[in-house]
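Omission of a single protein chain aside, the complex is shown with its protein chains in their original locations.
Chain naming follows the written order as A and B, and within any one chain the residues start at number 1.
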Amino acid sequence: MAPERIKILVVVAVLAAVALIIPHTTSVVILIVTRVLAFSILVMSLDLLLGFTGLASLGQAAYLGVGAYLTAILATRYQMGLGYDFWLVIVLGMIGGALLAAVFGLLALRATSVYFLMITLALGQCVWGLAYRWNSLTGGDNGINLQHRPKFGIDLADPVLFFYVVFGFFAVSLLIMYTLIRSPFGRSLTGIRERELRMKILGYNTWLHKYLVFIIAGAFGGLSGVLWAHTAGIVSPDNVVLTTSVDALLMAVLGGSGTLIGGVIGAGVVLFIREYLSTLVHWWQYVLGGVYVLVILYLPGGLMSIPERLRQWRAAQGEASGSPNFVTAGR
Amino acid sequence: MASNLVKRLCLPPLAAGLLSAVYVGPAAAQQQELHIGLIAPVTGIFAQVGADMLNGFKMYLEQTNSTFAGTKVVAIIEDSQGKPDLAVTKAKKLILEDHVEIIVGGVLATEGYALAPVSTAEKTVYISSVTAADDLTQRQLNNFPYFVRTSWTSSQPNHPLGQWACEQGFKKVAAIAADYAFGYESLGGFQKAFEDCGGKIIQKIWPPIGTKDFGPYIPTIKADADAVYSLMVGPMTLQFPKQLRQSGYTKPIIGGSVSYDEASLPFMGDEVIGDVSAEQYSAAIQTPANETFVKNYRAKYGKVPSYFSESNYTTAMMIDDVMKETGGKWLGSEAFIAKLVALKVDAPRGPVSLDDMRNPLQNIYIKKVEKTKLFGYDKPELWDVVVKTYPAVSQFWTYGKDAFLKQPVYSRDFPPCKYCE
Partner (left out) sequence: MDARFWLIQAFNGISYGALLFLVGSGLSLIFGVMRIVNLSHGSYFLLGGYVALSVIWTTGSWLLAIPVAAVAVSILGLLMERIFLRPLGFDPLRQVLLTVGFAFLFQQAALDIWTGNPFDIDPPEALTQSIVVGGLHLPLYRVFMIGVALAIGLSLWLVIEKTRLGATIRATVDDAQMARGVGIDTSFISMLIFALGAFLAALGGVIGGAFLGVYPGLDFEMLPIAFAVVIIGGMGSLGGAAIGALLVGLADNFGKALFPEISYFTLYAPMALILAVRPTGLFGRE
């Protein structure tokens, strides 16, 4: 079977295993995995920008913020989103994220590479400032408290049910993004990442491509925010602070940029170290920092590149031992 | 760390964690152990606050050999890293996996607002030993039947301070307070009491949290103010008085609570001598109970205790006192809270009891910074010497609960700045 097919099967198998096994673990593990899945939608949306279009953004938390605050404000002020209209809020969160990205994209996409990094940082910080200052709307630094999870036939207060709902959103997001990447649109994004000038010469409107993927990433960021608001039950400026955007970027690279699924692996590693390991040892920060540094140094493709590296290493071993080896390093 | 704290040292591999069955902890009813979950920031920018909190609690545990009325106390510390959603995750872990009977902690207002609903959902006692957000024990209290506060509300010490300032003869005060809810509630309390007594707040300046350079703000302070009310937090507490004095400003500073708390005072310079503030605690309280507390704490941890430490020490003491009443038995969350609310203790900060909204009724001390020798220490140091004590101050001051709750929570615009020039 083609390596691509194998990868898909492995991913599907792992996801199925997660869906089946996790609900039988402890409630804390269920909670953390739910958080991983919700946050990884944001990380995967960042990967669309970073891994596939070559745009490293330090402001993606802003879109999570839009989705999260929208959810919280609608729930507490207008009693909206806690019943069947939860699904409406999902859509509104995605639209909110997309709209903000549409506005920010106009400014940000004028820059490239490191300047793009800077401008997205600045825009993200503006959102943080707004969340902090606009007390009447956002509750300022007190944040907004969501007392209940939605109930529509099923009560999402049940951690297992909520896990399944978030898992569902995650799986669908992954599917949509994967389809996008494999589409002609997605392929031209990769072309832009590789050599934008050539794409322009070939007649592609590269700016429009970048703008569209920026908006799509924003939409998924908003979705992530809606789910994130319900996992913790509190939305505050902490959700849109700079370190949240940095986290997302680091998770994407840790898992492996350009792989989509690397996002959830990166998110899983980081959140487990931060939220689970921290209950066991108090020097977990060094573990996290160490993992970042080692992966960046020795695994340029992130954790997802380990199978590839192993294959190469084994192939090199085979050659070194002199035996004829017709296995090509898998593509 | 003290040996009588149990932390999970086993490191179950992730695979095992995924495949293991649901953890079953000891049944809560017939156990001779009391499990207390302590949630505080151990890492991150609030780590020192977390350290102070935990040290206070731990000191009481060590003094009682971790035994409250014959029952062994197992304290489990979880790092909230200053993030409210992580505090929620840790709280759930403590409640659902470690089966703690009580959760203590939380620092920021967001953590308080995040943990309180968890306590309601899980029917577990949550004692906030630091979080000062006013509304948690005011208009929002009915949402949180398992929530008790042993610390304070932001406005609580500022009401008597406002009255005191007026009695001292200050007529016009310019206020500068950190631009966030704690700042609004602190200044709000001061303004209400000060203006009700006849004073006038003529200016409100709101530097963003984290401001270090007050250069833009200091020259705008109105010249006809008799004094400046300042509410500074964290590193701001060190820089503001220094920069204000260097700019040639000689009028008095009236500080809100944390502006001169012992968390910052030892690191300040002599420019703060004479500055006044108000809080429910001062390390300079001249009672035998406090002197013992301060000396023990300092000997153990190398610095004078701040209100973070005292509050957690007293919380441990209060839990112990309730356990003494029940003969060491855990009778359930509701029974515990009923007994806790009826308690009166002699804490290092003085007599403390809880009002009917589960917030402390306690002394508020008006304190002035002096360089002096106290408690037998051989060097003159900066201390918040008490100049006046207002006994049994409630979160509602003299306004009465119903009248107070009718007004909106203190915010940037409430009380309105009627006399602002």
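To be clear about the criterion, contacts are C-beta pairs under 8 Å (C-beta built on N, C-alpha and C of every residue); 3 or more make two chains touch, one makes a residue touch a chain.
Remember, predicted model here, so these are calculated numbers, not experimental data.
> Taking the full complex into account, find the residue in A:Gln125, A:Gln147 or A:Thr190 that is in contact with the omitted chain.
With A:Gln125, A:Gln147 or A:Thr190 as choices, the missing chain is touched by A:Gln125.
> Can you say which of A:Leu250, A:Val269 or A:Met304 touches the chain missing from this structure?
A:Leu250
> Determine which one of B:Gly70, B:Gly210, B:Gly274 or B:Pro380 touches the chain that has been left out.
Reading the full complex, the residue touching the unseen chain is B:Gly210.
> Write down which of A:Gln79, A:Thr112, A:Thr179 or A:Asn205 is the residue touching the left-out chain.
With A:Gln79, A:Thr112, A:Thr179 or A:Asn205 as choices, the missing chain is touched by A:Thr112.
> May I ask you to list the residues on chain A that touch the chain which is not drawn?
50, 56, 107-108, 110-115, 117-119, 121-123, 125-126, 128-130, 132-133, 242-243, 246, 249-250, 253, 283, 285-286, 288-290, 292-293, 296-297, 300
> Applying the definition given at the start, please give the residues of chain B touching the unseen chain.
Touch set of chain B with respect to the missing chain: 43-49, 51, 179, 205-208, 210, 212-213, 215-217, 219-220, 234-235, 237-239, 242-243, 246-248, 263-264, 267-269, 303.
The rule is simple: only the chains that are shown with their structure count from here on.
> Between chain A and chain B, tell me the centre distance in angstrom, where each centre is the average of that chain's C-alpha atoms.
Computed value for the inter-centroid distance: 37 Å.
> Which residues, counting only chain A, touch chain B once they are in their complex?
It comes out as residues 21-22, 24-29, 31-32, 35, 132-133, 135, 140-143, 145, 147, 157, 228, 231-234, 236, 238-239, 272, 274-275, 278-282, 284-285.
> Note which residues of chain B are touching chain A in the complex, please.
Chain B residues touching chain A: 7-9, 11, 14, 17-23, 42-43, 78-79, 81, 83-86, 88-90, 92-93, 96-97, 108-110, 113-114, 116-118, 120-121, 133, 143, 179-182, 208-209, 411-412.
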